[in-house]
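A single protein chain has been omitted from the complex, and every remaining protein chain is retained in its original position.
Entry: chain A
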């Protein structure tokens, strides 16, 4: 026995030694961080736990749990995933943000259009400095947009700046004025130029690949914060930019903590290890918000969840209408999102928070009698249909079951097919797919024109595969018309027409639920926006 004990003791000791060696090595990992500007990193190393959201010594920190690693190669040209964009929003600034309620200026002071509506002149702020002290000028803007328009860079905004008729021409007028000339009249031009972050020309000038280079890990920006530390798979830490042009931020550090497991994240927000987190209605329902000093802030991202029918398989309009009249979307939304505060009901393809949204369309409110009439008119007494949905998406899975049950009542049998989400979207693109109906969702832009790719006949993203020239016609009219009132008329007509086809049925516009600690103030001023969560983190405060 003694011998065995000795042996296991040895094993223990040796494993501890190995652990020690590895820990020591870990500290020197080249990829683990970039400590060039890590001013706060060393100072906070005090004994004991740094509890999130509290002030340790003189430093205040706000910790936000995110579900994925943004990576160290975040750059303004190719980064397009949510967490990467959230990181970009901290370090860089766009010319302006274009939201459902209008323009919010950042690096630009104003934008005006020429009389022919082709040239847009942007006036820039002249008091902005990059975080390395260099002055921000029109050269940086021209450099960024030109890089975005180069085909080989595969920038995320390529298709909104380069059209079949040519690309947007970017010209420096003077140091603080830039003009953008569109190849054709596009009423959504202002939106097309928004949300693109400006990168410093003097840093990226000699970079050949924006994705992989030396400078991405030491970003120089104009945003409210500076990236001070990146720890792969663990967190990204930002320290405040004292020279931020809209005023120095109030909170010293913001940390994006990477927690991929949602149950762990849910426990972490309740125990106070993080201060903010995005949850689902069902998860929030299970939480004890009051005793943990948490508040839920639902906010609209302009998402529309829909039911689409494949017009190539469901070519009988009466049958399609029979289905739509049998569905009760309010009952579905209530069952899934639990509280009316967590969703809006859309009635057309536009999200309800858009200024072009209209309720003046055929709503297909549940009416079983009408449904049965249409079913009889279709001559198909007991149709059997296939409904496809993403099996890993709990919202879609529940919706599928509810729709199946509702259609049963009028005698329509629905076979449910749960598939992988990527497989589903690939199938939907094919005209001859084997599904009659499917679920999906989109967050498009603010302007109705950004929805063209989904609803134009023959477009590769039109999953209904219908052929309605009058819809295509209305889209192209709307794009060319620059008078707002006239556009509103066109798009109201368009929304009506689209509802009449009975191929597309908007189900719900669910909100994102931000669960946030009561210690955090200034959320209204920082403004909750799609994708980035906060429009300007500099306005957040700690109580």
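Of note:
In this section, contacts are C-beta pairs under 8 Å (C-beta built on N, C-alpha and C of every residue); 3 or more make two chains touch, one makes a residue touch a chain; residues count from 1.
Assume contacts and distances are computed from a predicted model.
When the unshown chain is looked up in UniProt, the name that turns up among "NADH-quinone oxidoreductase subunit J", "Peptide permease", "Stage V sporulation protein AC" or "histidine kinase" is "Peptide permease". Checked against the full complex, the one of A:114, A:171, A:271 or A:315 touching the unshown chain is A:271. The residue touching the chain not shown here, chosen from A:260, A:285 or A:405, is A:260. Of the candidate positions A:96, A:176, A:204 or A:235, contact with the unshown chain belongs to A:235. Of the candidate positions A:71, A:281, A:305 or A:478, contact with the unshown chain belongs to A:71. Interface with the hidden chain, as seen from chain A, comprises residues 1, 3-5, 7-8, 11-12, 14-16, 18-19, 22-23, 25-27, 29-33, 40-45, 47, 49-50, 61, 63, 68-73, 78-81, 84, 151, 154, 158-160, 211-212, 229, 231-235, 237, 253, 255, 257-261, 263-264, 267-268, 270-271, 273-274, 420-423, 425-426, 442, 444-445, 450, 453-454, 460-461.
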